[in-house]
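Below is one structure, written out as structure tokens, with a few remarks after it.
Excluded from the complex is one protein chain; the other protein chains are retained at their positions.
Residue numbering begins at 1 within each chain, and the chains themselves are lettered A and B in the order written.
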Amino acid sequence: MTPEILSPAFGLVFDPYVLWVVAGSALFGLFVGAIPGLSATMATALLVPATFFMPPIPAIASMVTATAMAIFAGDIPSCLLRMPGTPASAAYTDEAYALTKKGQGELSLGAGLVFSVIGGLFGTFILILCAPLLAEFALRFSSFEYFWLTLLGLSCAVFIASGDKLKGVISLLIGLLVATVGLDNPAGHPRFTFGLPELMGGAELIPIMVGMFAVSEVMRSSISVAAPLETAQTAIGNVFRGMWGLLKKYPLQTLRGSVLGTLVGALPGAGADIAAWMSYAMSKKFSKEPEKFGTGHIEGIVESGAANNSALAGAWIPAMVFGIPGDSITAIVIGVLYMKNLNPGPTLFVNNAASVYAVFLLFILANLLMLPFGWAAIKSFKQVLRLPRKALLPCILVFCILGAFAINNSVVGIAMMLAFGILAWLMEENGIPVAPAILGMVLGTLLEEHFITSMIKSDGNPLAFFDRPIAGTLAATMIALIVIPTLARLLVRKRPA
Amino acid sequence: MTAIKRRHLAGLAAGFTLAAAGTAHAAWPERPITLIVPWGAGGGTDATARIIGSLLEKELKQPVNVVNRTGGSGVVGHQAIASAAPDGYTIGMATVEIGMMHWQGLTALKGSSYTPIALVNADPAGLQVRADSSYKSARDLVDAIKANPGKLKSSGTGQGGIWHLAIAGMLRSLAVDPAASPWVPSNGAAPGLQDLVAGGIEIVPCSLPEARSLIDAGKVRSLAVMDAKPAALYPNVPTLKAATGSDWTLAAWRGIVAPKGLPKDVSDRLLAALEKVHKSAEFNDFMKQRGFGVTWMPPVEFAAFMEKSSNDLGAVMKAVGIVK
Partner (left out) sequence: MKIGDTVLGALFALLGAIVLWHVRTFPVIPGQKFGAALFPGVIAAGLVVCGILLSVRGLRQADGGGRTIAFDEWARDPVVVVRFLSVPAGLLFYILTSNFLGFHIAASVAMLGWLLVFGVRLLPAVALAICFPALMHLAFYKLLRVPLPWGLLEKVVFPS
């Protein structure tokens, strides 16, 4: 990065108009992200018409800022109301809510904010330092590699489910089964649609998540409306207190979450939500105190909170270098880049170096701005909790209705939310964890798609799954993950005997 | 199942028509208009709809809200357009899939289930291979497919999707078995292209704008375009006719439609506004930047075009074996 490129880049970014756009988009992103049912992708899509009438740099600035804020803001309702604001927060919604119930909402929100910023900055530095290199690597992933990656992700279910393993597997299977609904499968055959055209689109994830987390929680709370809501009593003061201590206590976790997040983000087709699930599971797997996970333990939030924001920057790597979207957000961004004559591709870095570095600067700026803006968002959102519980629950339900409706503007979304809310309530009443089911829904479609396409490509020869170098490595990792703990357990059992 | 669904839908449609009848349309539009897109935010159809929406908004002096109704390979969104009230406050962007879904038995909807307004865009299929592959021309490629049936795999959309039909129709027109290049279903052109670069498959017959960034990056090469004339985006890519002698052409198209039974005065007003948008510099600049082809067909021609498109596609789908 030479000064000749940097100074025009600074000039492009630190322009009053651009800074106004950044501030406006930050507020917009926080608002959209904090509303369940409106995802970070939605925030970007809603910005597209506005960017038609902007010069290139402010147009990109608005998207970068809004998405970074939205991914963080998803943590706020997930922590305070057990409602993931965006799918990227779902992995640690239960953990964050458990912390809030213990009266440590401050710690949970602060960690969400601070480690989002750290993850986002880390992802940005990787984007700056080795975008072309990483993009080349990501391009070598074919369906064989994705199959193993998805399977690795699914094995996370075993780690995230605490308690009864058999019930955890059943929950995962239910999620996988729900993922098979609809027409969008490799065979193009409408499955389990009961003749409803709305179900052809498959089970929409956001209404289901709002139902499984929030509606089931409201049902449980309705039994004891008279009792004070634990969250309302939590005074949320300085959310930054104790963050330095956390960083010193969990440096490895922060780094691991950021690295994994960037890598998963850089892979086309796997975004912030999958990154968060995988990091959360990894955090539990390698933790010194895995038994504390699920009861309100901050370690997993640190790691996966960093992961989902770093994935955001990671997704820009293949997008900028090859015009291949790393996730649904960058799919929209690529369209805008074309519109603004910043055609993505290796030539972008040569012909438009100043603009590329301006984008990098915008990433850094957006992540740093997250600290004051995020702080203000937490402050204002927690006002909601001042309402007495009997008045708050109906408000949450209306909010749920809107979230489930907004994703596809269809009342079917609300019906799905209700059905899955009741299902989740029954599941939790009977000790069946909900998180593996959600993971199954996130990954089920991908697993099937990559398995079937791989089988077609290899003319039905399963050995093809091990043939290619990266696929072979992933397969070995997967097998090691299963075999080593089993072997270790056998050895431990034999020794005392 | 289909019978029940049809009856149900017919009932719904009748209900809506009755509800809308008797409303005066003298001053249309008096309130915001919804423009339904059957595909997800971020795709080419979404982008085209959003630019048209924002320009129509200026023209009609009422907000035009673009709403994505995704899923089921476009069935859900196309259904939502057809079953809305024909009052001009819900319009939609129909895509080439409307002529395909009914052959597969997914829906009863066809082009004739709508009030056509205008065709605005068409992108012909291309024929892309990896840049370092040994096939230098479409002829080479077709010969290789013919010599090794089943070996060269193609991808770029779902099973029976538009690009699947593009290559199947091309092979059929050259007297090669369409199954000689097996189709690997993918979730759109981008994952298909990625798999092409990763070496998982050999051919992606998607449109040129979809392959543009990888062609420019020197990772992918286009051998031919399935159109009557070369594309403005890459004038050096020959037509399929020039490369192989085949007359086969196929394009993915997008057009604005309204629910069936839209009053004539509303449809005329909408058509006039849309024509202005279509001629505007903003629209043409946008389409040029994205590399999308600009076309214009008023209602009567558009209806005939949809009919022909559906029949052509149906013939290929029968040959591939996906007609139910």
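One rule holds for everything that comes next: a contact is a pair of C-beta atoms (placed from the backbone, for glycine too) under 8 Å apart; a residue touches a chain by one contact, two chains touch by 3 or more.
These numbers were taken from a predicted model, which means no experiment stands behind them.
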Subject >> From A:Pro16, A:Gly245 or A:Gly460, residue that would touch the chain that is not displayed >> reply: A:Gly460
**OP:** Just name the one of A:Leu133, A:Leu368, A:Val411 or A:Ala476 that touches the chain not displayed here.
**Re:** A:Val411
**OP:** Could you tell me which of A:Asn185, A:Gln253 or A:Ser328 touches the chain that is not displayed?
**Re:** A:Asn185
Original post:
Contacts of chain A with the missing chain: which residues?
Top reply: 31-32, 35, 38, 46, 166-167, 169-170, 173-174, 176-177, 180, 185-187, 189, 191-192, 215, 218-219, 222-226, 390-391, 393-395, 397-399, 401-402, 405-406, 409, 411, 414-415, 417-418, 421-422, 426, 429-430, 444, 447-448, 451-452, 455-456, 460
**OP:** Mind listing the chain B residues that contact the chain we can't see here?
**Re:** 23-24, 27, 30-32, 34, 63, 65, 67, 159, 179, 182, 185, 320-322
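Keep this in mind: only the chains that are shown with their structure count from here on.
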**OP:** For chain A and chain B, let me know how many angstrom lie between their CA-based centres, rounded off.
**Re:** 31
Original post:
In their shared complex, at which residues does chain A touch chain B?
Top reply: 41-42, 44-45, 48-49, 52, 139-145, 182-184, 186-188, 190, 195, 197-198, 200-202, 204, 268-269, 321-325, 328-329, 331-332, 334-335, 338-341, 343-347, 408-410, 449, 452-453, 456-457, 459
**OP:** Quick one: which bits of chain B touch chain A in the complex? Just the residue numbers, please.
**Re:** 1-2, 4-5, 8-9, 40-44, 46-47, 50-51, 53-54, 66-73, 75-76, 79-80, 104, 106-107, 150, 153, 155, 158-161, 182-187, 190-191, 193-195, 197-201, 212-214, 216-219, 282, 286, 289-291, 322
